[in-house]
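Heads up, one of the protein chains got dropped from this complex, but the rest are sitting where they should.
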Amino acid sequence: MTSHRRPEGGSAIDRDDTVGFTVDGRQYFGLAGDTLAAALLANGVRVMGRSFKYHRPRGVVAIGVDEPNALFTVTTDGVREPNVRATEIEVFDGLAVESQNRWPSLDNDLMAVNQLGGKALAAGFYYKTFMGPVIGPLKGTRFWMMCEHVIRRAAGLGRPGTARDESRYERINAFCDLLVVGGGLAGLHTALEASEAGKRVIVCELEPRWGGGADGKKESEIRQIVDSLESKPDVTLLNRTTVWGWYDGNTLAATERITDHLRTAPEGAPRHRHWVIRTGHVALATGALERPIVFPGNDRPGVMLADAGHRYAETFGVLPGQHLTVLTNNDSAYQAAAALRHVGANIRAIIDVRPEIGAGAQRLADRAGGALKLGHAVVGTSGAKGLKTISVARYNHQTKSFSGGSEQIETDCLLVSGGWSPVVHLASQAGAQPIWDEALQAFLPPDPDKHWSVHGAAAGDLDFGHDLSPAPAPVFEIRHPGKAFVDFQHDVTADDVRLAHQEGFRSVEHLKRYTTLGMATDQGKTSNIAGLAIMADALKMPIPEVGTTRFRPPYTAASLGAIAAERYGDLFPHRLTPMHDWHTDHGARMYAAGHWERPESYNRTGETVEQAYVCEAKIVRQGVGLVDVSTLGKIDIAGPDAAEFLNRVYTNGFAKLPVNKARYGLMLREDGFAMDDGTTWRLAKNRFLMTTTTANAGKVMSHLELCLDVHWPDLRVHVTSVTDQWAGAAIAGPKSREVLASCVTGTAVDNDALPFMGIVHGTISGVPVMICRLSFSGELAYEVYCGAHHGTHVWEALMTAGKPFAIAPYGLEALGTLRIEKGHVTAAEIDGRTTARDLHLDWMLSSKKPFVGSAMMDREGLTDKSRWTLVGVVSRSGEKLHGGAHVVAGDRDEPGASLGHLTAMAFSPEMNAYVGLALIEDGESRIGQHLYAADPVRSQTHIPIEIVSHHMVDPKGERMHG
Amino acid sequence: MAEPFISTPVITDAAESPLVGHYEQGTFGNLDRGAQVTLTERFPLAICDVFAWTGSETKSANAIKRATKLALTKTRDAVSEDAQAFRHAPGRWTVIAIDPALPETLTTAVGDNATVVDLSHGRTVLRIDGGQSRRVLSKLFPIDFKSDCFPLEKGIATKHHEIFAQIQRVGDDAFDIIVFRSYARAFWHALRRSSEEVGYAVE
Amino acid sequence: MQIAGGVPKGLSSMAEYSALSIVKNALTGNRDWKPAWRKPEPKPAYDVIIIGGGGHGLSTAYYLASEFGVRNVAVLEKGWVGSGNIGRNTTIVRSNYLLPGNTPFYEHSMKLWENLSHELNYNVMFSQRGIINLFHTPAQEDDHARRGNAMILQGVDARFVRPPELKRRVPALNVSGSSRFPILGGLEQPRAGTARHDAVAWGYARGADRRGVDIIENCEVTGFVREGDQVTGVETSRGRIHARKVAVAVAGSTSRVMAMAGIERLPIESHVLQAFVTESVKPCLDTVVTYGGGHLYISQSDKGSLVFGGDIDGYNSYAQRGNLPIVEDVMSEVLELFPAFAKLRLLRSWGGIMDMSMDGSPIITRGPLPGLYLNAGWCYGGFKATPASGWCFAHTIARDEPHPFNAPFTLDRFHRGTVIDEKGQGATPWKH
Partner (left out) sequence: MIIACPFCGPRDLSEFTYCGDADNLAARPDPAATDQAAWNAYVYDRTNPAGEHAEIWQHSGGCRKFLRVVRSTVTHEIESAEMVGPKA
């Protein structure tokens, strides 16, 4: 293969540093500083990809983020990254990439038969067929799904993998006065000026190198500015950093690529860093992108953007071909031609659709050499795997007519320039419409406001050098028979655009959706303008009236890993109770409850969870057990109006609660449904400690704060979350008092000193504790609270004191069993849809005072007799019940309608049966009925049950009061 | 009207840091330029929330000042050798001291002017110091740590992930981060991870 | 081979779509394809005007004409057909509801979906690839069982899948048990799936048009014409149009449009929901998966993009674009489930304006004024409802009474307290 590398030149490459890399296992060599595209071009490789639909062979057309064709999969440590543009992959020794969307190989892709579908595969064809037969085995959606299966495999680009990506992604927050997007000359100058005025500046440039599209002659100027910026403490220069999203409040998102181009990453360095930049002002200096012209055969490998060809030579010392031709509608391509000639390229011809050109262009044409064919156009190309010849005909771009025959020119690279489109994407993300500029035949950014400005080429300030005009002739398509591509990657042709028009899909947004124009990985950077120009032509409307499709983040695709940085995997936030290590050291299986981790059960070797929890529950009912309740929400409520405040937020009264007593309370939402329950302890006249369920701790806290700040600012009450301050352990069981008596000092714990719902203060093993006698299990029980740093110490002291009584720790499962037996409710029953009455908590609804929810709780929907109410359920067959099973009246074959469902189940050692709680239609009246618990989705069981009162064990509460 | 202080007072010898078993001393991460930040846990400390009643903010600030000998005013946060305090909400301060008697001292000092809530057990204080501390913190919080935006002694409330946290600047390059005790281990893990790039020492 | 559904006699004779017609047209250079629907000028009056050319408005028009014999109908769309939420959703179709008020309605919708491509002679690419709702704790397992059992007892398909099957069917899913919320299993509705959202809008538009309905784009309703309380027409950007009945199906714009009719307050808030697609990749996810440890729903389109979404941004908005924190949250949930996808790349994100109701369930009703009909409150679940919503709304408009399927979806259920609250969040619409 011929080398296309010039003997000299190439600002980015290091000629002394040869690197080896592989494509589909085949070895190539490039130079350090090369992109994959440059290195492959240097190796004479032309086919770098296959298109989406027709699997046509494609070469590289661009040099940057607008590249639609040359996509590869990069695999690092077994993790695949599909669809990476060859123009963005920096080669290093050992780089291994894979081509995509081809089988068996890039050069010979059997899927290319799709091309034979030709016109039948035109836009919208999917919608018109594949409906399948209306009868028979393929009716309904079957036939389509069969076809879809094949279509899906043909579609898609690169193949993703299944191996976990172990790379590190990091996030960082930044603040500045000025964010400069784009490190070309315009951006660098803007940054310099601002930094000299003392501003805090961040400059982001997506390329590795500074300077953007600037001419090679500007290198020292660029170096100087960069050096000067680097020396300023308040300037942050970020290369390989793409600003991709502009969000409200001048918050911008950027991705910095830190290690992708390195063979080995430095310790601690993330692969990508997600920058969230909050800035006073944004300076957009994002440059302009050259756009191609649509003409038949324009997708043959070897057809390339003129500026790209120019820059491959200048930056990488690579010629895009041996015999070059140029097709243009504007002056900028003359510069490219002249520059390429200067580095030794052979320019065969310059074909310009314009009948005449200015002196500047003429001078460059003379320098470039080759035939200058004004008023001509390319009407076709040929070449099997790459461009060999082009056909050129005389063309009048005003009348769009051809004259004379066509002439063949041999060329292996056609450089095309269809004019320039300023990069308006970011400015338009927030919704502002870009503005059409008739002279430039391009959209310019909308009018800036005080939050942003736009500079350089992005502002339409296209300066190609003196004597050259930035204004192109308004030619977007050379219409001539043959497949002419508008969107390369998605194989959208000019005829597809016209077909969309013909079928009524005339809005640009319809055009996009019907043809998929602009929906590929390049998001239409090379195709959108041509597409809408062709539509405008069909509609006989000016381009601005057709408008553009909406710009959306991200500007270029951003890795999911970067955006998710530090929010997944082992960095997911979690909270541990003070006794966490003790639990895990003693065999506890931990259970993820929101942010918290809680012991589920303590599994002695070989035990199942059920064996463990039954054993633990038995120990509590018969002896004594200890459970960690530290995760309960705890709120300190203080102030002269604290009791009044509680009266308003709880359904029941708190004003008369004596000091050192606790009370069970229920809260409703404003709409009258139950919200949360818990006990509240009066520690002093004006000081309460409220507990909430673990799950609702945050919600209740905010609710209280809202009530105080928004509804009742006149109340003198302070609320403070003290959840973390206290470790809590509930000691429960007939022996619990004896255990406490043996270890608590400073207070008595007998029934007189510590009656039901009483509170005392004492010490355990030298540590101050607060003890409240209350019971969730229904047994004689106490909650022992101490400072969290003392949690393990007190827990261990209780375990030691309990040893003579065979104390055992119990987990959430056993706790659940005990409360089910007692008919105590939790989140499974207070599920946001139940009322106090449904849960038999209507005794807590005070009629003496209004409270949150009182005005709404008696509406017909909340008092309807057929509502589901809480009952107990006992398995009559001894079979295991399942939470989530439904209660039905009929047998397995004809279960009938659901009457409600089991909210929770457990094996009750006390009743020696599987029991549960259920919410069922008119529950009260069904007590004593024999029904079934049906779980068809999971266990397929259909278990005979008896409906009982939800108070299954010790309904009178004698044990806990004892 | 002052309520008796509700005590889970003092930290006894039995007190245990949440980082026990997870606090490994040494130097870690990319040490090409040495350890550019130092991480420490400050334990044990007395920590209180002081919540002034409307109209009593100045009196409360003065009371905190008296109790801690900090150069505190109603609007100015303060740091000394053995105490620190910052206003994290209107009329509301976080006060930290080495003296375990802080909760009682404060309760007495503020009298009826404010509510004092002892949080000594409920919070963990981690310190980061060193030239790259701002960069590390920037990875964790959406807060501007630049010197003039985050002056010496200032304290603020924010959050990490969904979890409440507070930060006070205690030195030129030193910041104390105050997190829930239950979250301390997960946060410590994140803090260490974020420091690896610049190299860090745990003292 | 394809057998065409057939157009009723006397209606538009526009070309029937079929494999044959494609080949025929290809041979003639695709010159004979006609517009999928006409671009008529508005007439001065109609029997029924439907405001909103989204999925629900178009399907209502279609069923009014095809099922209820009401053909003198116009659909008024302020932009282009499908520019609203029908054109920007994550395309999930399912009927796996928990509460009895919802199930029959969504199951009716599912049945209509199953024959929709035929019915419309338009391939809406409904693919019954199943949905799997993952659960991660025993309590969540019970919740999912409760839902699955409710479905089965009402005749809807549901099954449990366990990690080994999950691993086989969704190889990239992290079922290792190492994650923060290890996967215990999933509730699958095999008949659920996805459809090509735009095609649904276009198919209904074409189907309605062929039955005589006028679909009028770029026609924004700017006011109502009333005689006393009675609504008798609308003012539009293309002039006044009279109608015997005016039906509102404008999703996120409900409050704005109803305010023009003098209804200033409704149990609805407009909130922005974002959605996301990655770049196209080869098939790697052949079903729809939802995450129980947070809020994420994800599938892969036929083009190969992963299509997914999560929570709404959570504040009132009419802006059709969201903010960064939710983007970060949603990506982290993708990676929590699929740690292999960290190197896949986000291609595009966008937003839609949801009509969030106070209980998360819809409203399909007569009123609140005489001559006015309201279809709203779809939150982020109205795509799947498109067929049944149109069908029931057409019934309600034509017969002046609801069908039993939509009888629970009244406007007064909020005040009466007969809410249908699938999430149990009460009147906080941004939490549904």
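Here are some notes:
Here the chain labels run A, B and C in written order, and each chain numbers its own residues starting at 1.
As a convention for this text, a residue touches a chain if its C-beta (ideal position, glycine included) is under 8 Å from a C-beta of that chain, and two chains touch if they have at least 3 such contacts.
A quick note: this is a predicted structure, and the numbers were derived from the prediction, not measured.
Put simply, the hidden chain is in touch with A, B, C once you look at the whole complex. Considering C:128, C:236 or C:323, the position touching the chain not shown turns out to be C:323 (whole complex).
Remark: the omitted chain is touched by one listed residue; of B:41, B:57 or B:196 this is B:57. Check A:139, A:159, A:218 or A:278 against the missing chain and you find that the one touching it is A:278. Listed here are the chain A residues that touch the chain not shown: 173, 247-251, 278, 648, 670-671, 702, 705-706, 708-711, 713, 850-852, 854-856, 859. If you put the missing chain back, the residues of chain B touching it would be 52, 54, 57, 88-92, 142, 156-159, 162, 164.
Interface with the hidden chain, as seen from chain C, comprises residues 255-256, 259, 264-270, 314-319, 323-325, 358, 414-415, 427-430.
We take it that only the chains that are shown with their structure count from here on.
Distance from the chain B centre to the chain C centre is 50 Å, each centre being the mean of its Cα atoms. With centres set at the average Cα position, the gap from chain A to chain B is 33 Å.
Across the assembly, chain A contributes 171, 276, 567, 574 as residues in contact with two or more other chains.
Counting only residues that touch two or more partner chains, chain B has none. The residues of chain B lying in touch with chain A in their complex are 1, 3-4, 6-18, 20-21, 29-30, 32, 44, 49, 51, 53, 115, 117-123, 135, 138-139, 141-144, 146, 149, 160-163, 180-183, 185-186, 189-190, 193-194, 196-199. Residues 170-175, 200, 266-270, 276, 278, 566-567, 570-571, 573-578, 581, 595-596, 630, 636, 638-640, 683-687, 689, 716, 718, 720, 722-727, 761, 765-768, 770, 785-793 of chain A are the ones touching chain B in the complex. Put simply, chain C touches chain A in their complex at residues 1-3, 5, 17-19, 21-23, 25-27, 29-31, 33-37, 39, 79-83, 87, 100, 114-115, 117-118, 121-129, 136-139, 141-154, 158-160, 171-172, 174, 179-182, 187, 193, 196, 198-199, 202-203, 217, 278-284, 293, 300, 302-304, 319-321, 323-324, 327-329, 331-336, 339-350, 413, 415-419, 421, 423-427.
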